[in-house]
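With one protein chain held back, the other chains of the complex are shown just where they sit.
Letters A and B mark the chains in the order given here, with residues in each chain numbered from 1 onward.
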Amino acid sequence: MSIASVFDIALVALILAIGASTILVRTAFAAVVMFAVYGLLLSIAWVRLHAVDVALTEAAIGGGMTGLLLLGAVARSRSDDVDRVRVGYPVRLAAGGLCALVVAGLAIVVLHPPAAVPTLAPVVMENLPPSGLGNPVAGVLFVFRALDTLLEKVVVLLALLGVWSLAPDRAWGGTPGLQVYAKPDPPLIFLAQLLPPVGIVFGIYMCWVGAKDPGGAFQGGTVLAAMWLLVIVAGLQKAPAISRLWLRGLLIAGPMLFLAIGLAGWVFADAFLAYPEGYAKPLIVAVEATLTLSIAVALAMLAAGPPERAQQQ
Amino acid sequence: MSSLLFAASVFVLLTVALGLFAILRRSADVDRLMAVQLLGTGGVAILLLLAVASEMPPVVDVAVMLALFAAFAAVAFVRNASGVSREARGE
Partner (left out) sequence: MSLVMDIWTICAVSAGALFFLAGTVGLLRFPDTLTRLHALTKVDNLGLGLITLGLLPQTSSLLLAVKLVIVWLLVQLSGAVVTQLVAGAIRQHGADG
């Protein structure tokens, strides 16, 4: 047994143990912390599976943003007068039964793999060069399955609309209820001044390098969103009111450009979301750059929550 | 050299796992937060070792990502703690 497989076995055992204790701990806070730890371990597991793109996303979303969102939810459920609804036995039983069903389905798939695993990887590698991209994941996302990617970005916007629609009428168009520090905290302000310059450069780098190496719009956008949130939380800048025109413009800029290029594909390349020959890479990089901005704003606004205060005139 | 670096990453993983279970046994919230911090640092070390051992330079980017997000759990926790106590005092 090689030392690499010793590492893999130890990692899998640790992931299973952390996963089990996420379910078994009694308080919501402990479960959220365990879940963040679980996300960190999963990103190492993706690296071992040579899926660096997924590892980057998992590190940013699973380790960072989800923890931020869930910890906020825990704090809210502690402080608000949330009605402690006791869940009845039938509901619990149904939830348990459905979960067991999902696990059984997964187990069947995992334990009985087909003799020849179906794969489109060779076809992708064969058809990648004409697009000018070097990263096969970016190729799948923006050339072969561009429609999926477009719809994915629209889903992020729909999720944001869902969060915003939780706002009471009087606060509509106001500023999100992201809790800011009660009083200025010097270490936090220090971090909020020092980290964002590095983070912004890394976010842009992620977006740029995505065409050639692992990275891309989503990873870059998540980093930018996190940096913006850090500045807001430290009290260095106010969260914008959601009725701001520039905010809404940035939110839709990425998907709109993607859609426009897709429609132009009908005229210039005979198909929706097809790129004219020779122009594929510059068009894709342009779409990725605008998408990065849109995703950054959308994720930051998602984490900031529904508007709670009416806009001050 | 590659297998030595792998051995080092196994060692770091095991010590981090030990530390995790030591911390998670305790009930205080702050102790749990330290678990995230320990795993963040350990995870970065493991990723750097893996990147060099398996000669996959892009893995270093994952380590940068973890390092950038390392402080976020603590920031969220402390922010919420200050928010809760503010509300509890009725301010």
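In the analysis below, a contact is a pair of C-beta atoms (placed from the backbone, for glycine too) under 8 Å apart; a residue touches a chain by one contact, two chains touch by 3 or more.
These numbers were taken from a predicted model, which means no experiment stands behind them.
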item: Where the missing chain touches chain A, by residue; value: 185, 187-188, 190-191, 194-195, 198
item: Residues of chain B (touch criterion as defined above) contacting the omitted chain; value: 1, 4-5, 8, 11-12, 15-16, 18-19, 22-23, 28-31, 33-34, 37-38, 40-42, 44-45, 48-49, 52, 55, 57, 60-61, 63-64, 67-68, 70-71, 74-75, 77-78, 80-82, 84-85
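By our rule, only the chains that are shown with their structure count from here on.
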item: Of chain A, residues touching chain B in the complex; value: 2-4, 6-7, 10-11, 14, 17-18, 21, 29-30, 33-34, 36-37, 40-41, 43-44, 47-48, 50, 52, 55-56, 59-60, 63-64, 67-68, 71-72, 74-75, 78-79, 179-182, 185, 188, 191, 195, 198-199, 202, 206, 209, 213-215, 219, 223, 226, 230, 233
item: Chain A-facing residues of chain B, complex; value: 3, 6-7, 9-10, 13-14, 17, 20-21, 24, 29, 32-33, 35-36, 39-40, 43, 46-47, 50, 54, 56, 58-59, 61-62, 64-66, 68-69, 71-73, 75-84, 86-88, 91
